[in-house]
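This structure is in structure tokens; I'll ask about it shortly.
A single protein chain has been omitted from the complex, and every remaining protein chain is retained in its original position.
The first chain written gets the first letter, and so on, giving A and B; residue counts start at 1 in each chain.
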Amino acid sequence: MKITRADVEHVAKLARLELTDEEAATFTGQMDAILAYVDKLNELDTAGIVPTAHAVPMENSFREDVATPSIGIDNALANAPSRVEGFFRVPKVIE
Amino acid sequence: MKFQAVIGLEVHVQLLTNSKIFCGCSTKFGAAPNSQTCPVCLGLPGALPVLNKKVVEYAIRAGLATNHSIAPRSVFARKNYFYPDLPKGYQISQYELPICINGHLDIEVEGEAKRIGITRIHMEEDAGKLVHADIPGVGDDSCVDLNRACTPLLEVVSEPDLRSADEAVAYLKKLHQIVVYLGICDGNMEEGSFRCDANVSVMPVGSATFGTRAEIKNVNSFKFVKQAIEYEIERQIELIEEGGKVVQETRLFDPNSGTTRSMRGKEEAHDYRYFPDPDLVPLVISDDWVEDVRLSLPELPAARLQRYQAELGLPFYDAEVLTATRELADYFEACLSRYPQAKPVANWVMGEVTRGLNDSGLAITACPVTPDLLAELLKLIDTGTISNKIAKTVFEEMWQTGKAPAAIVEEKGLVQVSDTGEIERLIDEILAANQGQVEEFRGGKEKVFGFFVGQVMRASKGKANPAVVNDLLLTKLKG
Partner (left out) sequence: MELHELTLHELHEKLKRKEVSSVEATNALLARIEATDQKVGAFITVTADEALAAAREADKRIAAGTMDVLTGIPVALKDIFLTKGVKTTCGSKILANFVPPYDATSWERLRERGAVLVGKLNQDEFAMGSSCESSAFGSTKNPWDLACIPGGSSGGSAAAIAARQATATLGTDTGGSIRQPASHCGCVGLKPTYGRVSRYGVIAYASSLDQVGPVTRDVRDAAIMLGAVAGHDPKDSTSVDRPVPDYTKALVPEVKGLKVGLPREYHIPGLDADVKKAMDAAIATYRQLGAEFVDISLSHTDYAVATYYLIATAEASSNLARYDGVRFGHRSPEEGGLLDMYSKSRAEGFGAEVKRRIMLGTYALSSGYYDAYYLKAQKVRTLIMHDFLKAFETVDVILTPVAPTPAFRIGEKVNDPLQMYLSDIFTIPVNLAGTCAVSVPAGLSQSGLPIGLQLIGRPFGEESIIKAAYAFEQATDWHKQKAKI
């Protein structure tokens, strides 16, 4: 087994996904199969190989420090599931 | 057992740019909630970040001023976590490859110099703000304002080289002074432009291994940093002495009680899953770019302090006071360029000017007595037109009206009297009216001389040239 039910539940918590029992069971099996498959990468010796983040070499993309107009409060909040007086509203954040 | 504290500071420096780090929205403080937002800083689907070049320049400035190496290649990474003030569900920061590495600052505490290592400086975006607004009907819910989201920050991470709250404060003040000097941060701690988290642990004196540390958040003034660290050191020592154990946790400083408290009952183990942000490209900084920035750096406070002593011959105290802020030192130097005598200028800037600023609450940059005016005033003293004492009266008038000193002197008839005839007449009158004291002087009680000088000055309404008064008085009394 590459991955256990407990691993799946931990990952689901990190990813903020509430899983049903059935989903957790299915994902455990499927992820286990996929991870067993991707293990084939270990056949390759990659010592000294530079990782590729972008296949096309790229560097230094900038914008100048010029303030541009914002999209406006109404546009910003237009898709909000819950809003109040110009704010996005969320359940109480406990600290 | 004796304990030794070990402290490391993480300082967030908000940069003084016009626009945010990855989008064009304004960074101005105090706008209506969510009015300074766009698809990028709202984290809307499809939006992409583009790096503000100024932020890189400012990071290089900060790095050079704190003796860092500038990385020829650095990379932005995503720090993944969920929080309502974090629009994308990740913060764009730098992780494995920050822009500045291996720096240090030299501090001085109670006359002892010490070098504090700085591990790194990296660039990142700020989060928005959670407001627990008192809006009817909202109850306990939190409100999210994303104006601050995506504001550029530098995070300056010190080595655990600090051993006391005083050292921590000295380091922090020095860093604060530098970033303000560099013009990259307004230094406003109340508005959160310069924020500090402190990692504090204690260990037995002489121990080679550090104790478990607590991270204290939300310490937003020098005073609070001192209080928070001192409290935390004491708390940890007491805990250990009572047989307890320090736990690694985040603690919040409460300025009202001066204490720290655990932030969460059950600290969730963080797993930020850092990885290079594929929406951004590597940052490659050439030597030429670094040199250009180096050449554009203003003279830093330490160098200025040194120069004021060595070249201007000012005492350490004066030099330190004058270089405390870049603006004050700039003002001083502007005066000096118009009136090139360091000590009198220093005395006036540290005396009347500073007093005036304190009384009025004005900043030096808004000082109504401009360097031109102050230099003019000093020249009037030099030429004997007014006395030092009268000059102070003139200065006050200048402060109130902004008028030129010569005009005030003329207007108010404050020109110093050096006419010996006029002064002789006053002396004669005063000697005649105070025969008793004259006898005392002649009988050897020379202290009385000061009394006569005072009388003459008062009779001249302060305008008599003190040197002339001295000469004539002596002649007359001895004669």
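Going forward, a contact is a pair of C-beta atoms (placed from the backbone, for glycine too) under 8 Å apart; a residue touches a chain by one contact, two chains touch by 3 or more.
Note that the structure is predicted; figures quoted are calculated from it, not measured.
Trainee: Give the labels of the shown chains that the missing chain contacts, considering the complete complex.
Mentor: Across all of the complex, the chain we cannot see touches A, B.
Trainee: Which of these, B:8, B:87 or B:301, touches the one chain of the complex that we don't see?
Mentor: B:87
Trainee: Take the complete complex as the reference. Which residues in chain A touch the chain that isn't displayed?
Mentor: Its contact residues with the unshown chain are 3, 7-8, 11-19, 23, 27, 30-31, 33-35, 37-38, 40-44, 46, 49-56, 58, 61, 63, 71, 75-76, 78-82, 88, 90-94.
Trainee: For chain B, enumerate the residues touching the unshown chain of the complex.
Mentor: Within chain B, the residues touching the omitted chain are 39, 42-51, 78, 80, 82, 84, 87-90, 144, 146, 271, 273-275, 278-281.
The working rule: only the chains that are shown with their structure count from here on.
Trainee: Taking the touch rule as given, give the residues of chain A at its contact with chain B in the complex, in rising order.
Mentor: 14, 16, 53-54, 58-68, 70-73, 76-77, 84-95
Trainee: Once bound in the complex, which stretches of chain B touch chain A?
Mentor: Those residues of chain B that touch chain A are 17-19, 24-27, 32-39, 42, 50-56, 73, 75, 82-84, 130-131, 133, 135, 137-138, 140-146, 252, 263-264, 271, 273, 276, 278, 280-284.
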